[in-house]
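This report concerns only the one structure given below.
One chain of protein is taken out of this complex; the other chains stay put.
Up next is subunit A:
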Amino acid sequence: MLRVDGLSAWYGEAQALREVSMRVDEGEIVTLVGRNGAGKTTLLRCLMGLHGTYGRTMGTISVSGVDVTGLPPHARARRGLGYVPDDRGIYATLSVEENLMLAPVVKSGGGPEPWPLERVYETFPHLRERRRSPGTTLSGGEQQMLVLARVLRTGARLLLCDEPTEGLSPLFVQRIGEILREVREAGTTVLLVEQNVHFAASVADRHYLLAEGRIVESLDRDQVREREHQLLEYLGI
């Protein structure tokens, strides 16, 4: 599904990613774990094609066997990349429903079914109640639901989620876990940036540990369970 080869990225002179190579297979949930500043967010931004405005990148990124390295962000989105940014990315000047409808449905077929608006509202009834309100008037947890619903509505095939559980109550964290497992069943692939190791271990099939812009380890679910304490200590949480 996703293949990254020798990806390096710089902010001016500072190198943020050092020859990252990784892959995510179809239908997998994979997390990127690492300390603040390890390069997780930069990696997602590079995958989405958003790093170019800040600095150089090198290496190749391919999605479903097609090289997307030279494509602008909107073209990548149309090939099925669904981006959930670290600051949620809700528009204050758009209503809840407009926030949902803004992103166009992914054209290229073969992916999971796009969620019709009706399904979004059935799954998240509160969004229906608030559909005319400005997006940013929702609570943090509801905003995160909105952002997830937004990419599900497009029928994105590969979700790039940057810390969707950050700052949320355990109830919402659990809900996000349920949704991710549900969409995986429907054929969606997920790459998740996560500081919450416990949550990561509960939803993901595999994990990449990122440190100083390098992938230092690749772990499967059982390895993470065994080493959860060690990882928590390493992450400094």
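What we mean here is this: contacts are C-beta pairs under 8 Å (C-beta built on N, C-alpha and C of every residue); 3 or more make two chains touch, one makes a residue touch a chain; residues count from 1.
Please note the rule applied: contacts and distances are computed from a predicted model.
S.K.: The complex has one chain missing from view, so what does its UniProt entry call it, picking from "Alpha-glucoside transport system permease protein", "Aspartyl/glutamyl-tRNA(Asn/Gln) amidotransferase subunit C", "SDR family oxidoreductase" or "Amino acid/amide ABC transporter membrane protein 1 (HAAT family)"?
M.R.: "Amino acid/amide ABC transporter membrane protein 1 (HAAT family)"
S.K.: Among A:G27, A:G59 or A:P85, which one is in touch with the chain left out?
M.R.: Residue touching the chain left out of view: A:P85.
S.K.: Which candidate, A:M58, A:L102, A:A186 or A:V216, sits in contact with the chain we can't see?
M.R.: With A:M58, A:L102, A:A186 or A:V216 as choices, the missing chain is touched by A:L102.
S.K.: Tell me, which residues in subunit A touch the chain that this view leaves out?
M.R.: Subunit A touches the chain not shown through residues 48-50, 53, 72-78, 83, 85, 87, 89, 91-94, 98, 101-104, 106, 150, 154.
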